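Just one protein chain is left out here, and the rest sit where they should.
Order as written gives the chain letters A and B; numbering starts at 1 within each chain.
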Amino acid sequence: MTFLDLAGTVFVILGALLFASAALGIIRFFDPYTRISAVGTAGGLGIVLVVVGALLMQPTVTDTVKVLLIIGLQLATSAIGSIAIARSAYLTGAKVQRSLYNDLEPRR
Amino acid sequence: MSWISWPFRLLALALWFVKEIVVSNVAVVWDNLTPGQNSTPGLARFVTRCRTDAEITLLASMITLTPGTLTVGTTIDDDDDERPGAKILFVHAMYSPDADHLREELLDMESRMLRAFRRRGDQS
Partner (left out) sequence: MTLGLDIGIAIIFIACLASTYRIVKGPSEADRVIAGDLLLFGTIGLIALFGVRSDSPATFDIVLVASFVGFLSALSLARILTRGKR
C-alpha cells in the first residue's frame, strides 16, 4: 500500500462520512431549509472528497483533468439546484421554523 | 487596483473560499453529530452592491455553497431609498445569532468577491 493509496482511502472515507452526516441531517433537522443546508455538505465537499479519493487510488493525467472539471461543475450545479429547491419550497409555503428573525414576514 | 493583479486576486478568493467551505462544513457536521440542536435559524434581507447578473449569481452560489447559509430568493427593489434598483438577496442562516450579524458576514464575503471578480477591484 503506497502513500497515495492511503491518502485516497482517507479521502474516500471522510467523504462517505459527510454523506452519512447529511443523511442523519435530513432525518434530524426540522424544516426544509435546514435540511437543504445538511444536504449541501454532501453535495459540495462530500462528492469532491470521494472523487478526489477515487482519483488518488489510480492517478493518471487525463483523469486528473476530468476530476478538476467534475469539481467545478459539481460545485456550480449543486449550488443552483439548492437555490431552486429552496425557492420553490418557500413558494409552496414551507415555514421557516424556530426562526429568531425573519425579514420575509411582517414583524409581530 | 490594476488589472495585472486580477488573476492573483481570483486565486486568493478561491483559496479563501475553500477554507470557508471546510470551516462551515465542520460547523454543520458538528451540530449534526452532537445531541440536541444549537442552531439559531433565521431569514435576513441583504442589499447587495452587485451590478451585473453574473456577479449576483456568483454571490448567491457562494452563499449557498457554504453550508449553513442558503439563498432563498432574489428581488430587485426599485423603491429603495438609498440605491434604487439594488439587487436584494434573501438568505437563510443556521448559525447567526441575529440578522445584523449575518449581514456583516455576508458583507465581508461580498467585499472579497467584488474585489476579486471585478478587474479594477472597485466595490461601489
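The criterion applied here is as follows: a contact is a pair of C-beta atoms (placed from the backbone, for glycine too) under 8 Å apart; a residue touches a chain by one contact, two chains touch by 3 or more.
Just so we're clear, the structure is a prediction, and the values are computed from it rather than from any experiment.
Chemist: Missing chain touches which shown chains?
Modeler: A
Chemist: Hey, which chain A residues sit against the chain that's not shown?
Modeler: 1, 5, 8-10, 12-13, 15-17, 19-20, 22-24, 26-27, 32, 35-36, 39, 42-43, 46-47, 50-51, 53-55, 57-58, 63, 66-67, 69-70, 73-74, 77-78, 80-82, 84-85, 87-89, 91-92, 94
Just so we're on the same page, only the chains that are shown with their structure count from here on.
Chemist: Taking each chain's centre as the mean of its CA atoms, how far is chain A from chain B in angstrom?
Modeler: Taking the average C-alpha coordinate of chain A and of chain B, the gap between them is 17 Å.
Chemist: Using the touch definition up top, name the residues of chain A that touch chain B in the complex.
Modeler: 18, 21, 24-25, 28-31, 33-34, 36-38, 40-41, 44-45, 75-76, 78-80, 82-83, 86-87, 90, 96-104
Chemist: If we count contacts the way the header does, which residues on chain B are in touch with chain A in the complex?
Modeler: 21-22, 25, 28-29, 32-33, 37, 39-45, 60-62, 64-65, 67-73, 90, 92, 94, 97-99
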